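Yeah, one chain of the complex is gone here, protein chain that is, but the others are all in their spots.
Chain IDs A and B follow the sequence of writing; residue 1 opens each chain.
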Amino acid sequence: MERVAIIGVGQSEFGELWDRGFRDIVLSAGVEAIEDAGLEGKEIEAMYVGNMSGGRYLDQEHIAALIADYSGLAELNVPSTRVEGADASGGLALRQAYLAVASGVHDIVIAAGAEKVTDVGSEMTTDIMASSADREWEGFVGATLPALYALIARMHFIRYDTTPEDLAMVSVKNHRNGALNPKAQFRREIKVEDVMRSPFVADPLRLLDCAPLSDGAAAVIIANERVARQLTDSPVYITACTQASDYLALQNRKDITTMEAVRKASELAYKTAKMTPRDIDVVEVHDSFTIAEILAYEDLGFVEKGKGATLIREGITELDGELPVNTSGGLKSCGHAVGATGIRQAVEITYQLRGKAGKRQVDAETGLSLNIGGTGATAVVTIFEVR
Amino acid sequence: MLPRFWRKIKYRYDIVGSECESCGSKFYPPRNLCPVCRRRSRIKEIDFGERGTVVSYTVVYDSPDEFKLQKPYVVALIKLDDGPLITSQVVCDPDRVEVGMRVVKAFRKYFEEGDAGIIYYGTKFVPE
Partner (left out) sequence: MKSGIASYGTYIPRFRIRVEEIARVWGENPQNVKGGLGVYQKSVPDLDEDTATISVEAAREAIARAGINPLEIGAIFVGSESHPYAVKPTATVVGDAIGAGNNFHAADFEFACKAGTAGIQACMGMVKSGMIKYGLAIGSDTSQSAPGDPLEYSASAGGAAFIIGSDNLIAEIEATSSFTSDTPDFWRREGQPYPSHGGRFTGIPAYFRHVTSAAKELMENLGYRPSDFDYAVFHQPNGKFPVRVARILGFTDEQIKQGLVVRYVGNTYSGSSILGLSAILDVAKPGDRILLVSFGSGAGSDAFSIVVTENIEEFPRKPSVWDKINSGVHVDYSTYLKLRKKIKLR
């Protein structure tokens, strides 16, 4: 097995990018990553793309070919693959890229994630996101994605005394961090009262508990250690990239307040990286809904099940806390560009580990990212190190 | 009607799921294969009765088109007396629903494909 490193990163701004089409957005992320890696582009041996639903957002399938074409890689006949795992598509692309290099088959590959959601109306968007859950048995009865997370939240409240204010604090923290991130969609701070006054989407989740769906793209260039050392002084190593699945419909999970896929993937990741949760310095989690961040604290092993709220209450996951979580602003503030999110998370960790995170810089030599599909049926956990 | 909905009428008009005779696990929605036993599965159909208890719920304010007229509506996770968990709507005043509430099944319309299309019926729940 080869040691794998990230040698270049790039990201478009995330948001409602009315003036920019899908091809345009993807390209800007890819070009930035290639330049960041000091490459010309012809060195890329394979491309892995995460995109949840080109078919419904754009009536376009064969997205991998489209991106290969417009990025110039099709001119070189480079193999290009799209992977899909709802909003974990980016994480899946990252993992496929990692495996391609770790196995020794390729030396340099690119992993990208991209989504263009604003070319369809918001009702269509909501419906497309509902397809990340069980369409026939959850969607049919009117259980939207926020509704499913709301079921989780209420259960967590009842069992563990987590409160709506705890969730609001997660949103406030992520906005505070996002205000320092030039590429975040929402760069203004909010207060707990703002969250608590925002209208319900699916009680108990309010508008400001839910990450917005956005246009955006991100890309990382991944290489083996030998190539990385030739090209850069600051490789960021991926010492583990694991993935796990769980039952699709919430009603079939063993316990809806625990994401088994996250637990299993992270346990294996720590084992592979020879680390424990205590060894992690900075984290990016999948706060598609605030409750998901609380669950992540627990299921990633940072705190025992049920005690997730204590981390936010005690400020432990703030930028200046012991374990900063979502220094980028998370999905809530950056915007959730669905298939791009998993890669954007890797970009943020890379900035942090390189010391290039600007005003939101924290002291970190190790990082972890968690990308989730739907209500937790897919989870990808990646551990990064500078050592 | 979309064939994939027609195929499952029996499992929606009543709460019919699967039981694996090898391990005794119960599943709703129905399955062809027991995920616990896999190749050793011996699946049979089973009716999970009509009663249950609400274990979690949400009131949906932001809804898809089909349910626009009915919002806010209640979606709940219900533990069936004779079976596993089911996600369904509970028809009642949203202020009235609470965890632990006893509910009983009701035959209701879920949605229609517009004014000229097929009507989809299924099982919802009402307070007992």
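Criterion: a residue touches a chain if its C-beta (ideal position, glycine included) is under 8 Å from a C-beta of that chain, and two chains touch if they have at least 3 such contacts.
Note that the structure is a prediction, hence the values are computed from the model and not measured.
**Student:** Thinking of the complex as a whole, which visible chains are touched by the chain that is not shown?
**Tutor:** Per the contact definition above, the missing chain touches B.
**Student:** Name, in rising order, the residues on chain B that touch the hidden chain in the full complex.
**Tutor:** 9-10, 13-14, 69-70, 91, 93, 106-110, 119, 121, 124
Simple rule for what comes next: only the chains that are shown with their structure count from here on.
**Student:** Residue numbers of chain A touching chain B in their complex, please.
**Tutor:** 123, 126-127, 130, 134, 136-138, 140-144, 146-148, 150-152, 154-155, 158, 199-205, 247, 249-252, 256
**Student:** Okay, in this complex, where on chain B does chain A touch?
**Tutor:** 4-5, 8, 12, 27-29, 35, 55-67, 72-73, 75-77, 84-89, 94, 99, 110, 120, 122, 124
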